[in-house]
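Each remark here refers to the structure printed beneath this line.
All protein chains but one are shown at their positions in the complex.
Lettered A and B in written order, each chain numbered from 1.
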Amino acid sequence: MSTDRPIRLFRNLNAKISAIPMIATALVVFVGGTFWTIVYSFTNSKLLPRAKFVGLDQYERLWGTNKWLISIENLFIFGICSLIFSFIIGFILAALLDQKIRFEDTFRSIFLYPFALSFIVTGLVWQWLLNPDFGIQSVIRSLGWESFNFDPLYNADIVIYGILIAALWQGTGLVMCLMLAGLRGIDEDIWKAARVDGIPMWKTYLFIVIPMMRPVFITTIVIIASGIVRVYDLVVAQTSGGPGIASEVPAKYVYDAMFLSQNLGQGFAASTMMLLSVAIVVIPWAYLEFGGKKHHG
Amino acid sequence: MADTAATVPAVGGAARAEPRGRKPRRALSRRNIIIYGTLIVAAVYYLLPLYVMIVTSLKGMPEIRLGNIFSPPLEITFEPWVKAWATACTGLNCDGLSRGFWNSVRITIPSVILSIAVASVNGYALANWRFKGANIFFTILIIGAFIPYQVMLYPIVIILREIGLYGSLTGLVIVHTIFGMPILTLLFRNYFSAIPEELFKAARVDGAGFWTIYLKIMLPMSLPIFVVAMIIQVTGIWNDFLFGVVYTGPETYPMTVQLNNIVNSTQGVKEYNVNMAATIITGLVPLVVYFVSGKLFVRGIAAGAVKG
Partner (left out) sequence: MASVSIKNLFLSFGEVKVLQDLNLDIAEGEFLVLLGSSGCGKSTLLNCIAGLLDITDGQIFINENNVTWEEPKDRGIGMVFQSYALYPQMTVAGNLSFGLKNAGVARAEIEKRIKRAAEILHIEPLLERKPAQLSGGQRQRVAIGRALVRDVDVFLFDEPLSNLDAKLRAELRVEIKRLHQQLAGTTMIYVTHDQIEALTLADRIAIMRDGAIQQLSDPHTIYNKPVNKYVAGFIGSPSINFLEGDVTREGAPRFAAGDMTVSLEQYEFESDSSGGRAVFGIRPEHVAFGDPAKQSPYTCEVPVEVVEPMGSDTLVWTRLGGQEFRFRVDGQITVSAGQTVRIGFDPARASIFDSQTELRL
């Protein structure tokens, strides 16, 4: 085997060659694509991209469109409820699983398996379950509660909650896993010290353990938040945005505008807004995590 | 937390006969009831849809119309399953989910292989070889993981059209590879960083170069992380809908798109049992991956959770 030291340029060349796909992708798709979309959101593109600039026209139109406003409102409600409930449910389940119980693996498998399913599957299943004629409403009614009403999917006011139920079913397993990992990272001696001090368990959770889990909570929030903005498949499957446009969400607005209503400009503007909302959450977090300097170590 | 402890006996000088040994604990203590009770209730919430799915798919339509969705089938029939697979109509063609299934297979397998191959080499390069600009590009890649896909949808349409791959399976494979790179590269980079540098240095001293080290040293040591990466990718790509619906056409729709079409765009009578059978079939592949991989899946989640 030759023991010649490879010359500098040649040594790095291999690494550089292998990194070209990454560089190319990074530049073209992520940076270039994003820029392109943002730039073209200031044009009046319709079926095809057109380089005619119209300033903030698209944005004004966007924020004047009922469909968009409803999407934003839905996203807001959905997002906040999603965060709150998945946190609460996820944490409680994690805390229960952390109690050294039997069948822990079984329970965890049960809570987590929905995460393995496609949002389409989830949406369709819950569409069926919430079917007013055959689903939960009819079952409860047949048991005697004649006036029981539970058809969120046909009620414009609460349809977003129907979607919420399905989303929680799919997503809390993930939150639970993250919380459980966080809980397991707590030094066991802290629990012992609290027990010797006579602190009841709920107080130990509330005042000692939860404050200690701040990093996990923050990571979880970021993960959930970036997922919330993208909600699309679930809505398409469960309600197709209905009834009417009552369950529209931004991601669906973008797709519909770009590929169904031949209104690229609107699509670009809407997706830029989506980008903005993600940036608002992620940038402060990234700054906190990595202290201003972009280190990934 | 009141327990059934015996009262502490008053001092009597001599050692008392009771209490001794293990503290008596009732199996049905209040604590246990709360814990297991809550867990069981939660389990019902999670299992109910699965049960309903299965049960509905095994009933005939008359039975569905009459009964409630929670009752087990009086007469089990597999006809909905056959129909879902072979003859269900999507509005455009009527050959069931089988078309979508094979499309999905043809999409997933190359995507998984390609994305993992590219990302693992990139992660390896980033972890062990320093070169100018590497960190910047990596950062951009990670930021890319957070950007909503919607922002990049159309530019990619344009690119694919230019290369002539728009609407083809190959185009979709490329898209999946591109979007899989941030998470996977991060995954592999972290894994390779954790491998002791001495191993790498020793190989360099022995004269091994970039590819030799990758193939002969790193790869054999990385089976666990490859499995985790595969799990993330198979699940993510198989379950994908957005890219499928944007970048393919009716001939090349993956299973998820087909499923949605079958259920949501049929006119006339809705065949709920067929719908549920179709739903189960679509969800089967990632479920199997999930149950087989067990703990590795959990690891994969922790690593790949950012991806939608």
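Keep in mind that, in the parts below, contacts are C-beta pairs under 8 Å (C-beta built on N, C-alpha and C of every residue); 3 or more make two chains touch, one makes a residue touch a chain.
Note that the coordinates shown come from a computational prediction; the quantities given were computed from them, not determined experimentally.
Participant: For the chain not shown, which residue from B:Gly21, B:Pro62, B:Pro196 or B:Gly268 touches it across the whole complex?
Facilitator: Only one of B:Gly21, B:Pro62, B:Pro196 or B:Gly268 touches the chain omitted from view, namely B:Gly21.
Participant: Check the options A:Val54, A:Leu83, A:Ile158 or A:Ile199 and report the residue that touches the missing chain.
Facilitator: A:Ile199
Participant: Using the document's contact rule, name the residues of subunit B that touch the chain not shown here.
Facilitator: Counting only subunit B, the missing chain is touched by 1, 3, 5-6, 8-9, 11, 13, 15-16, 18-24.
Participant: If the missing chain were put back, which residues of subunit A would it touch?
Facilitator: Within subunit A, the residues that touch the unshown chain are 187, 189-190, 192-200, 203, 207-208, 211-212.
One rule holds for everything that comes next: only the chains that are shown with their structure count from here on.
Participant: On a C-alpha centroid basis, what's the spacing between subunit A and subunit B, in Å?
Facilitator: Comparing mean C-alpha positions, subunit B is 15 Å from subunit A.
Participant: Would you mind writing out the residues of subunit A in touch with subunit B in their complex?
Facilitator: My answer: residues 1-4, 6, 11-12, 14-16, 18-19, 21-23, 25-34, 36-38, 40, 49, 89, 92-93, 96-97, 99, 101, 105, 107-121, 124-129, 131, 134-136, 138-139, 142, 169, 173-174, 177-178, 181, 200-201, 223, 226-227, 229-230, 232-233, 236-237, 240, 250-251, 254-255, 258-259, 264, 267-268, 270-272, 274-275, 278, 282, 294, 296.
Participant: Within the complex, which stretch of subunit B touches subunit A?
Facilitator: For subunit B paired with subunit A, touching residues are 1, 35-36, 38-39, 42-43, 45-50, 52-53, 56, 64-65, 68-70, 118, 121-122, 124-126, 129, 131, 133-144, 146-156, 158-159, 178, 181, 185-186, 206-207, 209-211, 235, 238-242, 245-246, 256, 259-260, 263-264, 272, 275-276, 279, 282-283, 286-287, 289-291, 294, 297-298, 301-302, 305-306, 308.
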